[in-house]
Structure formats: structure tokens, C-alpha cells
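Please read the structure below before turning to the comments.
Only one protein chain is missing from this complex, and each of the others stays in its spot.
Then we have chain A:
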């Protein structure tokens, strides 16, 4: 022990072999997940031998975590602010376009803060790349342990969560704002808060981000953007104060507009506007320029975001595996929960489904297990369909394993503990599907598997999904 001096780093390595990892590895698509890429090691330095034996090798400086000067400065300032709390408890909002290292910045910041504080709160507003939960939700987490790996390795139960039901909010930005507001209301302002935002910062996305900033009124904004990124202006306090968002108006506009508005348009965000205006005392802007190669270039991302989402869901479902056993139990072999049609309200969020065909949507689907304050009322013993999408607590997720039509029961597989499940009275079905590998790899099933076919031919015209080609070039491109 005396060989270690005070500035030594001690790295504790543990074998990553848990029921969750075993579950993920049981899917052929991901079975190679932890297999290291074979690399030739040109020169072997003897002192590395011990490390090399556990797979730790020296990398070239470029392939490590590159922390730019501006990043270090920003983090130092934020850590300082959180330790001193001179100007109240910091609320740090991190924003920037896709693939500039927002998540990495958050992790780095939170892990450093945890050196000084017992815990930090984290508000996840990025529906597509959620850090601690399956995709499609806004959540508030209390973080007391550092986190290092990709999201699927640290699925945690949030303090507050709302299932929005899509990986992008562009179809219903108002409900997204309502959702963020609802979750944010649970923040008690006792410990510093780090807010992660979406990478959608162009056009409507930018306006929406301005709304979010007004709504959350952070004390610090960390604006990460690559050198040549022009679509995002600097979020100075003045800019935020004056610029109109999507659902909120800038200070100047608001005052002149409010006169001719009268009572004609009495819609939700206008009410919220009052909150916004009173609570914008100004923030400190910290600009961060990432320095790693490929920053801001989504095309260079190493893993496709939909794959990360699937893995986060697998990581979540892995919690269903019993802790005591070494072998992986296939999902379909587990004993599900059951609940009567009449006891839980149902809502398909992203599209209208003919009510009598609703079970065709629900069967073998991913559902948010939620709690609405209303009592579930029904006139028949059939399904109870909500007329609008509630913004309500989500306690976790499940797979509708089957629907018993005669007994009118949903059978649901979920890792949500029974004491939480008791209060679930609403199933929300969104635009997030069970990872296809879950349906495709059901071991030990003989005969046909529902929703799986080998006969669908994608080569036929119209067989594929809508694909939007954004950058179609015209040959006569020189026109204005």
C-alpha cells in the first residue's frame, strides 16, 4: 500500500457478468458485444504486461477521451459553482447539436461532481437517447453513483418519469413541453441539477429549445457546438430573453402582442408564459468547443442510435432475469402478470386505432405502465380507451405477452416490482416497438411465431417504409 502515493489512480476492474449482460448476449445480434477487436500490438512494453492480461492496452493519444480546453474550463467553473452554491443551487442545462459529446460531457461533469457531493439530480429531456431509461421518456433521476458505460449498462429507476411515447417530439411539441414541465415540477431544488436536451437544434427544434430554456430557467447553460456550426446562435441571456420560441414569445413581442390577443386564444402555453417571464433572472453561458475528430458529424457516429435504443430496452428487460441463475431464461418462458381489461385504461399515443381492433395494437407490444389520478371507469367489461394522451407518472415498461380474449385479461411481462405495479392503472402504447431481435429469437418455439415472417419481400415496390431523402441534388443546381 505504501507504494501508492496520494495522486495515484486505483482502477477496480470487475468481470462484467450479470444476468442483464448475459441476457443481452443471448441475442445473436449482440453476442459479440464485449468481444474486443483483434488488434496487433506493435511493441510490448513490459510494465503493461499485467494490464494487458486483463485487456488494457495503451492507445494512441487521439483515440482516447479528448477533452478540449474549453470543456475543462467549463467543468471547473461548474464544479466550483456547485461546491460553493453562492448564487443558489445551480441548474445546469447542456445543449448542442447531435454528436458533439453532450452525453460524454454530462457523464464527465456528474462523475466529477460526485467527488464533492453525495448526489446530483439529472433531468433527461432527450427522448431519443435517454441515459438511464428506455427511450421515449422524460425522467428525473437522483444520481449517487458514477456511471461510465453506454446507457444499456446502467438502466435505473427514476424518481419521476413520463412516457412521451416517441423518440422525437416533432409530432406533438406541446405535449412534450407539458411533459418536461410535469417532470421538472418534481425537482425540489435541494441538489444541483444537470439537464440534458435533444440534439434537435435546427428550425423548430431551436425554437423548442428556447421554450425549454425559458421553462426551466437554468443558472448555467453549457452550449456545445462544433467550430463550423452556424444554425445555433449563442444563447446569451439577452438572446433568450428577447427571442420568440415555438410556444412562448420574447419579452418585447409578448408585451405588444398581449394587447391584441384578448381572450380569443386561450391556450395552455400562454398561461405558462407568465411563469417564464417572472423566472428568467438570466443565466451564465458557457460555450464549449469539442475537439475530437468527427464532432458534430452524425454520419461518423460509431453506433446507430436506434441500435443503442434497442440495447437500452434489452438492458431494461434483462432485469427480468432471476439473479440466482447462471443460464438465461428466454422472455417468453417467464411467468407474466395479468390484469383485467376493466382495471387499466389504454391509450395508443402516436396514431388512431379503430377501437374494436385495439387489441391488435396491444398484443406483443411495448407499453408504458402508468398511473393516472383518475379512477378507471368503464361501462362494459371491454377495454377502456382514453380519449386523450395523459401526461402522467410512468412506473416502468412491459411487454404485452398475450391478451386473453375470453377472460378479458392482459398478460404483461415487466421488471416493475409488484409494490409499484399495484398502482398502475394505465397502459400507454407509443411509437416504440419491441426490439425486433426479441421477437425473432424466441428459442424453443416450434411452428409459426406471431408477427414474424420469412416471406415478406422488401424488394417489391412500396414494401419499404417512407424514406425522406433530404439532400436530393438537382442537376441544374445553379438556380437560385
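Simple rule for what comes next: contacts are C-beta pairs under 8 Å (C-beta built on N, C-alpha and C of every residue); 3 or more make two chains touch, one makes a residue touch a chain; residues count from 1.
One rule holds for everything that comes next: contacts and distances are computed from a predicted model.
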Choices "U3 small nucleolar RNA-associated protein 7", "Ribosomal biogenesis protein LAS1L", "Translation initiation factor eIF2B subunit delta" or "Signal recognition particle receptor subunit beta" - which one is the UniProt name of the chain not shown: "Ribosomal biogenesis protein LAS1L"
Residue, one of A:110, A:226, A:372 or A:394, that touches the chain absent here: A:372
Residue among A:31, A:144 or A:338 that touches the chain left out of view: A:338
Touching residue (missing chain; options A:178, A:211 or A:393): A:178
Hidden partner interface residues of chain A, rising order: 174-175, 178, 267-268, 322, 324-325, 327, 329-340, 342-345, 348, 350-361, 363-365, 372-374, 376-391, 399, 401-405, 409, 411, 417-419, 421-422, 424, 429, 431-434, 436, 438-440, 442, 444-445, 448-469, 472-475
